[in-house]
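Only a single protein chain was left out; the remaining protein chains are all shown in position.
Letters are used for the chains, namely A, B, C and D, taken in the order the chains are written, and counting of residues starts over at 1 for each.
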Amino acid sequence: MIIAKVIGTTVSTIKDEKLYGLKLLIVQQTNENGETFGKPFVAVDSVNAGVGELVLTCAGSSARQTFATKDTPVDAVIMAVIDSLVVEDEVVFRK
Amino acid sequence: MIIAKVIGTTVSTIKDEKLYGLKLLIVQQTNENGETFGKPFVAVDSVNAGVGELVLTCAGSSARQTFATKDTPVDAVIMAVIDSLVVEDEVVFRK
Amino acid sequence: MIIAKVIGTTVSTIKDEKLYGLKLLIVQQTNENGETFGKPFVAVDSVNAGVGELVLTCAGSSARQTFATKDTPVDAVIMAVIDSLVVEDEVVFRK
Amino acid sequence: MIIAKVIGTTVSTIKDEKLYGLKLLIVQQTNENGETFGKPFVAVDSVNAGVGELVLTCAGSSARQTFATKDTPVDAVIMAVIDSLVVEDEVVFRK
Partner (left out) sequence: MIIAKVIGTTVSTIKDEKLYGLKLLIVQQTNENGETFGKPFVAVDSVNAGVGELVLTCAGSSARQTFATKDTPVDAVIMAVIDSLVVEDEVVFRK
């Protein structure tokens, strides 16, 4: 999994029917301090994450292992909202 | 998933028989503003996307989860046409 | 899928028995004009591709979806020979 | 698999229910001498690894092949604690 920040949303009318009802958010990877880097990607939201929140995303076939994403053509899912990150006994991020 | 732009088409006569009838488009990843970067790749079109449109592509085994791509040797599929992208409450792309 | 050029062949005597009879070619990714870049990798040939030809390769579990590669320990397959590539209404590659 | 070092922990209250009870650690890839590089990622701990230890992580669908991770939405798992690494007959890392 990677640590990522939710930065936006996507809107699509024409899409695979299995995607109806799924919320597709724009996210960007972060380091352990919550600082974003790299190009944004899109992940299905399975935990009602909000823009600005730090989350964990899971990629590949494992992204289809949530209730919302079973058998769907998606390769990334948000499966946890991060409360805090601790590195070497120091809290480096708190929600 | 990644945001990508359809830039072209491929033509192949000699191919795996499971690919007969599939439209294989050339796409290129974009940022959240629809600006392309990186090397092009090829994805099956499952939503009748047109050249120039911004789309979402799904990679890996999940690419076989559309009706068109079931059990086929393809690792990328276009499964949505993007209408608009919103980043931090601002519309950054509109079709 | 990526666009790649067949540049060579591999010879192995000691190998997993499921690989007996499979042709393992050395390929290198290309851009939409057929110009190679990056490090070579190895893909099973399922379409009788020849050295010098431009092909499409499929990676991951999808590489096991051809008749030749079913249930085999391979993660890349050549599943189409490219006749031509068209980018923004211009033919950028022709075999 | 890659060689990685456990550098921290994540805390999440809101998460997919299949993640309840799983320990999600922050890890960072290392070279063969145990020196970290690159951006941290998150892996499920299936072997009671501790912060500071060198471990092996497995990615993708294979990350779901441990008892702890079966059918869960996770794409990386720690499945071994490294005692020592030997490169060209020289011990380059010892726990």
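Rule of thumb we're sticking to: a contact is a pair of C-beta atoms (placed from the backbone, for glycine too) under 8 Å apart; a residue touches a chain by one contact, two chains touch by 3 or more.
Note that the structure is a prediction, hence the values are computed from the model and not measured.
Per the touch definition above, the residue from C:T9, C:N33 or C:N48 contacting the chain not shown is C:T9.
In the full complex, chain D contacts the hidden chain through residues 1-3, 29, 31-32, 37, 46-48, 56, 58-63, 65-67, 69, 77, 79-89, 92. By the touch criterion stated above, the residues of chain C touching the omitted chain are 7-16, 18-19, 24, 26, 39-43, 51-52, 60-61, 63-64, 71-76.
As a convention for this text, only the chains that are shown with their structure count from here on.
Centroids built from CA atoms put chain D at 20 Å from chain A. Chain B has residues 60-61, 63 in contact with two or more other chains.
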